[in-house]
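Structure record follows, encoded as structure tokens.
All protein chains but one are shown in place.
Chain lettering (A and B) follows the sequence in which the chains are written, and residue indices restart at 1 in each chain.
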Amino acid sequence: MKKLFSKSAKKHTFRPKQTAFFQPSAGRGASRQEWTPIMDQKLALITFIFICFGLVFTYSSSAFDSSSYFTRQIVFDTIGVAAALFLSQFYVKIQRSFSPIWLMYITWGFLIAVLFTKPIANVHRWIDLGPFNLQPSEIAKVTLVLYVAHYLGQVQGKLNKNWKMLAKPLVVSGITFVLIGLAPDLGTPLLMAAVLIAMLFVAGANLKHLFFLGLAAVPVLLYQLLFYGYRLKRLLSFLDPEATASTTGYQLHLSFLAVGSGGWFGKGLGNSELKLEYLPEAHTDFIFSIMCEEVGLIGVLCVVALFCWLLIRGVSLARAARNSFHSLTIFGLTLTICLQAFFNMGMAIGLLPPKGIALPFFSYGGSSVIMTLVMMGIIINMAGTEAQAQAPRHEDFTDFRNRNR
Amino acid sequence: MLPKKNPFAFNAKARMKLCGFLCLIPPLAIGIRLFYMQTFLYDELSNKADRAIYNFLKEDRLRGQILDVNGNYLAESVRTHSCGINKRYVKDKEATISFLAENLPMPKREIEKLWKEKGNFFFVAKKIKPDVYMKIRSVLRKPLGQGLDLTPEYERIHPYGTSALDILGEANSKNKGLSGLELMYNDELSQDISKRRAKRARRGEVIYDRSLKEEKSVGNIYLTIDALAQHYAEAALDKAVQDYEPERGIIVVQEPSTGRILAAASSPREDGQALAFQFAYEPGSTFKTISIASALDSGAVSTEDMIDMDGRKWEVAPRVVLQDKQHKEEELSIADIMALSSNIGAGKIALELGSKNLFYYMKAFGFGTKTDINFNGESKGSVAPYSKWTKVDLASKGYGYGVLLTPIQLVSAYSAIANGGYLMQPHLVDRIEYANGKVDKKAKPQKIRRVLKESTTEQMKEILEYVVVEGSGKRAQIPGYGVAGKTGTAEKVSKEGGYAKRLHVVSFCGFTPIKDPRFTILIILDNPKKYTFGGTAAAPIFKQVAEGLLTMYGVAPDQPEKLVQADAKKK
Partner (left out) sequence: MKFIVVFLVAVFAFGVVMMRIEINRSGRAIGKLQTEVAVKEARNQYLELENARLAGPEIVSQFAQEHLHLRRTPPQKVIVLED
């Protein structure tokens, strides 16, 4: 078990002691050398599998209604892959030129702007950009992780001594959550809060502080639930979808039917019957139900396993990284993607209340796909930077020699 | 850097590992939950899904048609829709109502009234025609049409109006027969197809699947009724109803050689109320034909016999006296008894025949039993067992009292005389043609039994012809055609017991032409308000209907020599 998160990264590293986590920028050594392509084979393979089968399922779940979803998804995927390829090579270098707080300012700008748009289905979630709708909450996921990781990397070990050190990231993320929550959207803040707490915990926050933080969040949650009646209704409907099938639990009821009728091996790719205009949002939030119906238990367990693999790979890369900013970013982004996936899955099968959270790589949606691929690009970039920095000695040696010249 | 007192020694990598493990709990839970749902709940959920996705196409099937013998539509189903409003989903009440008012044949005010009065869901209009349906359907997905609902329905259309409605009966908007033939042949007209199912998407769209081939097994019913004959009968009956205002009127036309019923008109005409099968009455004088034919056939009397009239006051039994007021003869031949419709004569002949024999003949003619048509609510009439008959009973049965017949029984009996002695199975349904090509022929000529000797029928034809030529049925004469028939004017049992003059049944039953008879026609006017006789009211109707039929079927005159005589007379 112990090896689970370290095995793959072991090759590159000499297992530094705990303080090594806070060693100053490991990438610096590599930065001045000639550019060599960065690519983590395994992450790339996972991403590639996700993209390919994500497209298949997007098509399967939406094409009966309209094939335009699929073509648009291909475009989004292409843009996303291009962005990911670019970021996977240059992100760290770009990042050095500005403070991530600026990313937050831009994000807030978007989040405020979205509140003034015409609501789609009663929520302000998208900014209409002509060819596609921008969803600022998706951007917020990335920028928040980057900002928090950067901040935590800077404060390093002082975090557990003074709770005031926690104030800055909490305020920034609090503002972000409120802005997203105003949309209204409760799922994304919840997800991000989980990631945030995990990052604070990993960065060495005092457990007591975290505990009080958790206590403070309870009234906020309760208020949110009670204030927005429909949330309470949706929350209740997930407990017994059949009883409320005619009203709030309709989606969930059909989702259950889809999942349950899949059986061991499913009805076969493309054979889903509940997508025939029955299950609303079959191609976005509830794509997992359609997957369950089509490929059955065996198939979706493979998908769950892939996400687990991504999680394991990401965490082990984060553990291997010696730069705390890189480490925390890899950790945070991996968790964002995987927790989001599990959140979505849990929602489709009734473990969690339905909250409008997309399944990364699979659900249709430009912002979601592009930002997920951007996350993958950043992870690959940072992991690769770390790998190059920790490369065998003779390169270091060459490095020094070059520097001396 | 390490806080020494903190029991949780800070170690980033360990914490990451912990977080990683914690994050593996949700997928584990998901896996377990999926396993539970997709294996243990599989049967339950997939059944429910099936029920949601598939539905039975039972509704989407047109009811079979009912046609006359020549293939004219008598009843046909048409798809229509009824338009309902679900108030809760209507976006713009004003716009929706004015849209409906534009397209439906009803004013806006009326729709608004319905809106106020009815609950959340109500039907605005039923039996929407296809054009309007298309218009409403085109807006269903638009905001304007939200809350509107179109439910498929069926309208049973009778192109000829109420013609033959009494036989056909009615079917409701859900394709179910309610009365008459629609009820009798409901299974054939609307086959049970509930086992077929179809995949459907939302909004009522059906997804066609090769495995769900349209398998039509609905039958079209062809009747022996001829729409034109039916029209003649109904027109004649309507006129008679106007003239004499009877409580009920019946005309039945049968083809004696095959037993097929060409027309059966009833008045009043209500769906499923075919009086030709359902009305049981005391036939009166028209029954003399039966009793005298029986007597002749058994040899109890012969055509040469003269019957003593007892001074036209015959005491059948103590204090039971029969009177003949219509003639002053002391004795009558059998032909004259028929022509003058002498009750004394018929009674005496019945006594001569004896109760056992008369009963046997009545049963042989099919009285007291239902015909195999088995129409809904068909009456079987009533013939009491002969052992209970008194002498008076027997005598009165001779002239048609104390026995209840249905028109169809009497017509069949006359047809037996017309066709040479065979009781034919009466037919109302000619054939049923199923959509898959199968044809179920129902109206094969079927001799039930021989009732009379052929010689007897020849004698009866002569006697009945004599009745029309010289006797009470003169008004039924048709130039050039031999007509055989018998009038009847029967008093009905009044509430006080005994026979009331005011309540009576006027009838005529006969067939034409005499050589090779084609039509047996029975006319009954029950309880006309204006007092009248069979010879004056019913016989002309016979002539009217028979002329129409003879023309329509192009029957050549069987007695052209009379035609020449009639022409000569005119000149």
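For the reader, a short list of remarks on this structure follows.
Throughout what follows, a contact is a pair of C-beta atoms (placed from the backbone, for glycine too) under 8 Å apart; a residue touches a chain by one contact, two chains touch by 3 or more.
Predicted model only: the values in this text are computed from it and were never measured.
For the chain missing from the display, the contacting residue among B:Pro105, B:Gly161 or B:Gly437 is B:Gly161, taking the whole complex into account.
For the chain left out of this panel, the touching residue among B:Asn120, B:Ser302 or B:Thr551 is B:Thr551.
One of B:Glu76, B:Glu329 or B:Glu491 touches the chain omitted from the figure, and that residue is B:Glu76.
Although one chain is not displayed, its contacts with chain A can still be listed: residues 45, 48-49, 52-53, 55-56, 59-60, 63-64, 268-271, 276. The missing chain lies against chain B, touching residues 60, 72-73, 76, 78-80, 129-131, 133-134, 157, 159-161, 163, 199-201, 205-209, 227-228, 231-232, 235, 478-481, 547-548, 550-551, 554-557, 563.
Here, only the chains that are shown with their structure count from here on.
Those residues of chain A that touch chain B in the shared complex are 2, 4-5, 18-19, 21, 157, 160-161, 198, 201-204, 206-207, 254, 256-264, 273-274, 276-278, 292, 296-297, 300-301, 304-305, 307-308, 311-312, 315, 318-319, 324, 327, 331, 335, 338-339, 342-343, 345-346, 349-351.
On the side of chain B, the complex with chain A involves touching residues 1, 3, 6, 8, 10-13, 15-17, 19-20, 23-24, 26-27, 29-31, 33-35, 37-39, 41-42, 44-46, 48-50, 52-53, 199-203, 205, 207.
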